[in-house]
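Structure below; questions to follow.
In this view, the complex is presented without one of its protein chains, the others remaining in place.
In order of appearance the chains are A, B, C, D and E, and numbering begins at 1 in each one.
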């Protein structure tokens, strides 16, 4: 199994609901350093898992839609705790959708699985991984 | 699959038995930077894999029982080489036991698997991963 | 010259005023991973620059006063852009004040200079360094 | 499952064929920081996954055969794009062959799988992982 | 003294002249991860050392002129060993020239000094630091 991984980041404000979050119930924020991994059993004709340049562009576009925002005010996250785990899934789903729209090139449709890791500090991270089924 | 990961460290002295260890047969020591990962298929009602604050407390407590010690003199490790691999398993088992005692909260009982990685330098690490069956 | 360095972090929300900040004029946030360095020409009788345990406690306390907050609503930062550079200075000044109050022990009064670095992502950081004159 | 991981690096020149590579079609180069992971269900009698000293020697020898070279002029890579993914596989295969020749010791024949990761920068990496069947 | 630091990278091929370089006399290559630091005694009216967005754009442009190239064939480096130290100076000079052309904004003319660090692997780096006198 081959994996290719690229890194980027985004910076947001948010707050959490639930006593378990303690002081993180207050409005605060985070930098998320994002590692996006694509996995495939075989390389394509060029000898790559995905076109890493296109992948980096798509990741940047997906993160730009979250970057420099207060997630508490984003309609799509209404009533949800935008935890690191939750946001890893959000990024995963949006990259999977971009693959479905052929934004990473038709070859990316044969990517089997992905893993999205969000590092929130030097001591904590969360990730979501799963299969990619590009066909709708 | 969701993963949450936290980092901490401990510092110990020990020596190894066996010619393969060369100069590491002498009493020496190590800093182990520990990455503890929890994995679960679904998030809980708060939107998390585990309560990261409680997890960090439990990890700190588990490492405190090893920290600043000469492992050669710990009864429980008598006759064992406390290699990085071996210690990764020790930390894994103790975290699993803490989950079984509900020290990470009852929700942590649905954690499916864990991975414990011990970085012993900038060029070497070892880990143990496995399923967690919290019920005794 | 001897240096001792410790690392911790804090997570805040804020926004910036000024066209140069582009989308960072919106309410967003950041994780700051903080490196605090103490410098001294000679070691003390224990062979250290500062008591690293007390230093870590003081750094944690200083960061706790900023952590999990929306800096736009903190009275002391009214009308200021809480940039990474600016916050590095804030942390520096508060550590210097703690030294002045002997919170790091009387030995810390002979610390000559400090450097505070705030890493805001894997690609950007800012720091403030200067002499420490503990006497008021 | 236990894993042991070691790190080393090599530095090469190469160029790529295919419009998708853009400016990387020109002769350029890369430093690859290599993480080599060995996985095994049980530890051996010494309490290790592999003899880490021998493993480091074998990795160094494998990388030395690539290091400080223009891969465009290596006969074995004729007509291939020596992408990061491709080179991860090359290193994997050569380590597997060394295991087959017992260069890591007879115990290493029970290594079940390996993962080779090549970091080409602070923002990009590729890896190949698979089972090791040491018997020819 | 305030410092702001940004990170980017470039990938080149080259070879060295001189027996001291051993196998590095062959054509090979490197990834250089670049840290560019700007230093100033006081912050500007916006509360920053430099406009970090413009600084990142200028660094990217400076590195793009080196990226994906065989430095042995660049006329300006004829007869020079393009060592990591040497290239750190090249990047320093080109950023200083960009400041002189006001490409980082007129405020950047008050930057007092810079440091450029090139990391060539996980175990080696080189840097050049010096005063910036933007006036020609």
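The rule is simple: a residue touches a chain if its C-beta (ideal position, glycine included) is under 8 Å from a C-beta of that chain, and two chains touch if they have at least 3 such contacts.
Just so it is clear, the model here is predicted, and its values are computed rather than measured.
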Residues belonging to chain E that touch the chain removed from view: 16, 18, 20-22, 80-86, 88-89, 117, 122-130
Please output the residues of chain B touching the missing chain, sorted low to high. 7, 9, 11-14, 23-24, 26-33, 67-70, 120-123
Chain not shown, touching residues in chain C: 1-8, 43, 46-49, 51-53, 105
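Convention: only the chains that are shown with their structure count from here on.
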How short can a chain-to-chain path be from chain C to chain E, counted in steps between touching chains? 1
Cα rotation angle, chain A onto chain B, in degrees to the nearest 5, is 120
D-E versus B-D: which has more C-beta pairs touching? D-E
Gap in Å, rounded to a whole number, between the CA centres of chain D and chain B: 28
Please list all residues of chain C that touch 2 or more other chains. 122-123
